[in-house]
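One structure, pasted below without further comment.
Other chains of the complex are left out, but the ones given are in their true place.
Labels for the chains are A, B and C, by order of writing; each one numbers its residues from 1.
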Amino acid sequence: STASAADNNDGQKGQIAILVNSLDNPYYAAEAKAAKRKAQSLGYSTLVLSHNEDVNRQHQLITSVVAKGVEGIVLDNAGSQASVSAVRYAKQHGVPVVLINREIPEDGIAIAQLSHNNVQAASQVAHKFVQKLGEKGKYVELTCNLADNNCVARSKAFHRVLDQYPDLKMVARQDANGALLDAKEIMDSILQEHPDIDGVICGNGPVALGAIASLQNAGKDDVIVAGMDGSNEEIEAIKSGKLYATAMLQAQKIARVGVSELDKYLRTGSTGRPERQLFRGILITKDNADKVHDFSYGKK
Amino acid sequence: MSLSTKLMPQNSRAATTSRVFLLILRLRIFLALFAVLVYFAVTTDRFLTINNLLIMAQHITIFGILSIGMTLVILMAGIDLSVGSIVGFAGMAAGYLIMEGIPIGDHVLFLSVPSVIVVTCLIGLVIGLVNGLLITYLNVAPFIATLGMLYVIRGAALLSNDGSTFSSLAGYEELTNTGFFFLGTGTVLGIGTPVWILAGLTGLAIVLAQKTPLGRYIYAIGGNESAAVFSGLPVRRVKLFVYAFSGFCAAIVGLIVTSQLHTAHPMTGDTYELRAIAAVVLGGTALAGGRGTIIGSVIGACVISILNDGMVMSGISNFWQMVIMGMVIIFAVVVDQAQQRLEKRVLVSI
Amino acid sequence: MAHEEGAEVVVETHALYKRYPGTTALADVNYRVYSGRINCLIGENGAGKSTLMKILAGADTPSDGHVSVRGEPVHLDSVAAAERAGIGIVFQELNLFPDLSVAENIFIGHELKRLSLISSSAQKQHASEQLKRLGLDIDPDTRLGDLYVGQQQLVEIAKALIKKVDVLIMDEPTSALSQTEVDVLFEVVRSLRAEGLAIIYISHRLEEVMNLGDHITVLRNGEKVAEDLIANVDIPWIVSAMVGGSAGEFENLPSSGHAPNFEVRNLTLKRTNGLYALDHVSFRAGRGEVIGIYGLMGAGRTELVETIYGMSRNAGGQIVLDGADLSNASAIKRLKAGISLVPEDRQTSGMIQGMSVRENMSLSSLPSYAWSRLMPWIRRTLEQRDAEGMISWLRVKCASASVPMTSLSGGNMQKVVIAKALLTKPKVMLFDEPTRGVDVGAKTEIYKAMKAIAEEGVTVIYTTSELNEVLAVSDRIIVMSTGRITADLPRTQATRDQIIECSAPTAGAAEALIFS
């Protein structure tokens, strides 16, 4: 149902709280839905919540669900450092936490920290981008949100690849807040300063789509755009040739694994796996775009 | 000795100086625009190209159109905090109408693009009307009524597609409801459609504000509401109209943004109300009502937009942009206060 | 002769000027206040009395000149600063807080404290004592807004009395008081004089001045024109000093035999405290008739004209104009039907300060200047023509129709407000205190205009607190007291004594205070 995020039909094993950033972003929505489905199939009821990047709200939500007596929490956190105390709070009150997507800088508090291999995924995208550009030309980087560690990691990985090519010049770099309209307007402005760019490399999906909207309006269909995330919108853009490459983050998989490990921990007292695990990002181009749906690869 | 001779200016140096100074203050928003343009033209390459000016004009439309509706509201000593949410909701409504259609029994009705636009504008108008009804008939203070609506309408926008976007709003060839993108990205005579819409709305609003009884009433209500009531003006109906018009402007912005991004996102327009208010204040409209112009606000929106774009082009960080923005807002009002004081002084000294 | 030997001058002003856009409220005023004396200040409406007092009380600053206290120049830039210099004031307009209690109002700014917290019990006790001294027996916990205006005025006086001051200014303190209340107040004022305070007393009631005062100063058009000991002067002297010889006279020949076209039946309106503001008011008026309504402040005149105009939603009773029942019509409909109002307070309800003279004049009749309903452009030339017509007919002094309203003097502003009402082509025109705060010349002109309007066949109903004015232009006189009509007589039969007697709040108070 759309109205109620809670589902108590099948909760013999208790309830799991699923806490993500914002449900109006397709990535987080996919994560939350996959986790919910998996948890229900394992016999838990679920409570899906969002903190909208507000660390204080995240803290309050965690204390609330702990008081409510949930069995465990699957958390895509609101800011790595600022989430440590909330996770520790849950642990101290006997509620295990599985972190997905974003890590925290301390070990041993969360039972698992599952994140995407941003470095690998970003490097692959960057390589593909370089190849297409023929190792030379002018490009623009639009970062998603430099206050977010994942975003910083992606940008660094981009540069580790791109900076090796002396003929490849970055002519502008701006932060677009991870948002569609911001990206479009910033791209509009940059295009004025640099009408002759050959490529744009973007820190996340919405930013790439915003850049595409701007380029389309300016009639610059030949500029190569690369992004990261792999939302359905991006996939559509790849199919129609507007977006050249992206990396699909396995949101569904990471969420499902997170729930299974939480379940295993609840049953056996251990996940049986190392705390930090990385999930490969899958490079998507026109060739394999068909295989992607809702941040899941392979089945259609 | 008749009064008219008494009103003859004294030809002292001091009086002339304050007159010149007053003129400068009155024209300050134009000077500010000019200053911003010159500054970025000098410091930033390719700022002053036709192309960039056209692009900037496109960006101005968003806050320009919002500021037109907001100006009328503020002229009337009101405030409308709900416009940002209406922008988001209107976009979602348009997306829904184009991609999902209206289910009627077993059938689904798809409207043509012009009808979608009209219906979306009507939706904005009705939401504005609800604001107006809360304010006039239930006596809720405008700040609270529109704050409440800010939440309600944003929630509704999010609920409309369970938080997801409506994307690739190309319409369906077979249903002949394509062509929605023209609204945001098309050009007429080389100038973008949104710019034409802004120009049209600006002209319309100027005529409305300056030439019609309705406009006069808006100024009168903002200048002295109790005197307006005593003068037998239809105060409630004027208020209803103005809030509805503000909702209408917000809906148009929602349509334009959606059309430009090819996607309706439910969070679009978040906090735009604050920037629209800032543009209005920058343009010299008093928050207390009764004093201000449409053109001032539109130019205020230009200054804010160009400042923004210019800062982006010259690579000033986001964080500094916020600080500068805040200072500009406060400074604008401080200067306005100085102008008011000087106006009085000049009036007394003649 | 003006200076009295042996009395100390506490406060003195030196070449004081106060300019407002369009008006010079004070010009070169050298004013002296003696301690241990009651210093009366007299002048026509708009002469500048309140302006002078506001400057002494620190509520306004002079454009030029300065004030000295006991020979020392002082800088009175706030009410608190004036209080430190020993000057306290009862303002002409009430400055009270309706949502606070009586005791809280009295001690505002001078709270009685214990351990730096407000001691409510001490405040209540002292408030009670002060109020008793003024003859007012009310619970100091009563919400101020629930008192009637006369009681509020006494609270305002009590508020001034608790302050330790050497100079006490009383700007028309009796305008809402009955004769008994006035007598009690005078005892208090005399005892303050005995304590050595300097009292500045402003009133339009010359008998009061003769009865109470020691010194008199007369202002006219912002200038000090005379100053003397009361013992040396008489009422005719004061009058001629005030009006400057012959000005202000107005010959009026009451007419009769007007065809009745307007009737008010059993109009009622309640105040929030349960008392009737309008207590079954009924009267008739005829085409071209001029009716003057007299009463003290708080008598309900404003409520009456505003209710007729349609501003009170909960009023009962009937209003009939030309056979049409307008009892349930909104103000907008009544305006269309031909009832218009020139409100009491032109600043807050009569005009839009930010607009020009032309825009103010046309405000109530704008639709008639539009091309058509579908093309509602205002026809500027038509609007301009009518505005200029009104300017010359009412002899509004202004440079052009486009000057801002704020550059006009009070009397001319009033004429603009009248023009606005006239342009709606009314059948009944209500004027609420049309000459309040207007200078002498303008006053006469406004009355002439009212007479001229009546001659066009319009029914004119006006209110006033001045006996001379109610007698000046009316064909008929209605006297009100505590919401009731206590007299309704043709001008030719009315006498001054009768009018004064009927206007006393006690005249109808016992019956008027009816509970539902």
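Details
The working rule: a contact is a pair of C-beta atoms (placed from the backbone, for glycine too) under 8 Å apart; a residue touches a chain by one contact, two chains touch by 3 or more.
Remember, it's a predicted structure, so these values are computed and weren't measured experimentally.
Protein chain copy numbers for the full complex, given in the shown labels, come to A x1, B x2, C x1.
What we mean here is this: only the chains that are shown with their structure count from here on.
For chain A, the chain with the farthest CA centroid is C. Distances from each chain's CA mean to the overall CA mean are smallest for chain B.
Spacing of chain A relative to chain C, judged by their CA centroids, is 72 angstrom. One finds 35 Å separating the Cα centroids of chain A and chain B.
A straight line joining the Cα centres of chain B and chain C is 43 Å long. Across the interface of their complex, chain C is touched by residues 2-4, 7, 207, 211-214, 216-217, 219-220, 223-224, 226-234, 290-291, 344, 347-348 of chain B.
Across the complex, chain C meets chain B through its residues 19-22, 63, 309, 311, 331-332, 334-335, 340-341, 343, 348-355, 359, 363-364, 366-367, 369-370, 376-378, 397-399, 403-404, 406-407, 420, 424. Residue ranges on chain A touching chain B, taken from their complex, read 2, 22-24, 26, 29, 172, 174-175, 177, 180-181, 184-186, 188-193, 195, 209-210, 213, 216-218, 232-233, 236.
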